[in-house]
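Below you'll find the structure, written out as structure tokens, and then a few comments.
The complex appears here minus one protein chain, its other protein chains still in place.
Now for chain A:
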Amino acid sequence: MIYIFDGSLEGLLTAVFEWFERKPGFVNLGTEKTHQPGIFFETFLVETNRAKADRVWNGLQKKLSREWLRKFYCAYLSELPEVFDALFHFATYIFLNPAGAEKNYGNEFVLKVSKTARSVEREKHRMESFIRFQHTSDGVFYCGIDPDFNVLPLIANHFKNRYADQQWIIYDLKRHYGLFYDLNKVEEMTMNINSQAFKNPKSNQLDEKEILYANLWKDYFKSTNIESRKNTKLHVQHVPKRYWKYLTEKQI
């Protein structure tokens, strides 16, 4: 049997609720977007329900530590269909077993959730390191990104705490939404704007000092390198090529 949900976190939690209500045996979870109807499996359409989702989330809160709740959320943000399925099984496994079951790394779903959460955290950390703000002429620090996973919700706090006295925008060009900090709070925002122009703002949109500091940073990057220790393999391992487009020091 296949449960189909709408791809939201609430939908996923509702699916767990519906399973416990019906106990239909082994079930796979799929999303509306990726599901292909087949003739061998029965399907059940999960209708997202806030109240049911809350009950499941509260139940998880009782069973899991904060660290594991975060792992659950992080794994969800990966947006991978097979991880949705793993999260569904993970949740039922946690509810069916005594407290502490999440430590059983021998269970494939526990391991999958934990591994995926790790990848998402890694991507989050990479965004914290590789985001390069450009100071625009209207005084806002801007950066456009297209991360592998939907990590904006995870990095909002970090940037809010750190850059408390400057306005900034971090825009996810792939998922078409961004974060805007207005010196008080962080808000979600969307823009109807040509994303190509937003990737590399033209020089007249930038603050006059922007090019100076970009060049100084490139100079610094060059002079801090030790030629005789060159190790390209290690360099690429730390800064995979797909991130180079963000990096000021990698632009010619």
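What we mean here is this: a contact is a pair of C-beta atoms (placed from the backbone, for glycine too) under 8 Å apart; a residue touches a chain by one contact, two chains touch by 3 or more; residues count from 1.
Note that in this section contacts and distances are computed from a predicted model.
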Missing subunit (named according to UniProt) among the choices "MoxR-like ATPase", "Multiple sugar transport system permease protein", "Iron-dicitrate transporter subunit FecD" or "DNA modification/repair radical SAM protein": "DNA modification/repair radical SAM protein"
Absent-chain contact - pick from A:Asp54, A:Glu128 or A:Asp148: A:Glu128
Option touching the unshown chain, where A:Met1, A:Leu45, A:Met191 or A:Leu234 are the choices: A:Leu234
Contacts of chain A with the absent chain, listed as residue ranges: 101, 103-108, 111, 125, 128-135, 141, 143, 158, 161-166, 209, 212-213, 215-217, 219-235, 237-239, 247-249
